[in-house]
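Here's the structure, in structure tokens; my notes come after.
Missing here: one protein chain of the complex. Every other protein chain is in place.
For subunit A:
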Amino acid sequence: MFYGLLFQQYAKRQLSSELSRAQVENLHSQLNQFRTALVRFASTHRESIRSDPSFRHAFQQMCSSIGVDPLAGPRKGGWWAELLGLGDWQYELGVQIVDVCVSTRERNGGLIEMSELVRLVSKLRGVGEGGITEDDVVRSIKTLQPLGAGYEVVEIDGCQMVRSVVKALDEDQTVILSIAREQGGRVIEDHLIQRKRWTRDRARAALENMLLRDGMCWLDAQDEKSGRAEIVYRKCD
């Protein structure tokens, strides 16, 4: 009787551990299946993912919907990234973005239109339009974040721009940039006074700061009407 009970308990435990082992095994095999499927997917579509922007976008959307970050993982770059080479691709794109931002900084004061950036990066890569998308650029800029270089996507009056200077745009500068957009790049003090009801001092100070301190705009002293206009940047199409 006593032995019998012990045996019974033993048998129960045995059974439960067998059950959970079976579950674990089942899970393992499921995981293996999933992994094989992913590996197969990754190896079959590796080229498409790297070369076709719309496919890459769909792939990234799929990843984010199932909670998988194609770049994250325990190892360097994660095994996803290793399988796809997407990590390297993304970093490589990041380097090219930095290249374009730095080399155009003296022309645009560290603020470049997204479309222009995409165009120049595509040119650098030697691929035609559509080779990379704004989406890819945004993603790559995120991978640059740990470097603390201050790369950021900002929206000015509905136009996406990439800022590569650590300086934050203050509110007045954002207003000036959006007026510049409307006016084809040209801003004069009077615009700011009439349209935004700024005082002349405020308008002048904001423009002077952009001109002298930040080097974000060029002065045009031969403007027909005002004799002085600040040309901020090219129109964002």
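Convention: a residue touches a chain if its C-beta (ideal position, glycine included) is under 8 Å from a C-beta of that chain, and two chains touch if they have at least 3 such contacts; residues count from 1.
Note that contacts and distances are computed from a predicted model.
Novice: For the complex's missing chain, which UniProt name, "DNA-directed RNA polymerase RpoA/D/Rpb3-type domain-containing protein", "Cyclin-like domain-containing protein", "Small ribosomal subunit protein uS7m" or "ESCRT-II complex vps25 subunit"?
Specialist: The chain we cannot see is, by its UniProt record, "ESCRT-II complex vps25 subunit".
Novice: From the list A:12, A:28 or A:107, which touches the chain that is not on show?
Specialist: A:107
Novice: If I consider the whole complex, including the chain that's not displayed, which of A:135, A:152 or A:223 touches that chain?
Specialist: Of the listed residues, the one touching the omitted chain is A:223.
Novice: May I ask you to list the residues on subunit A that touch the chain which is not drawn?
Specialist: Considering the whole complex, subunit A reaches the absent chain at 106-107, 184-186, 211-212, 215, 218-224, 229, 231, 234-235.
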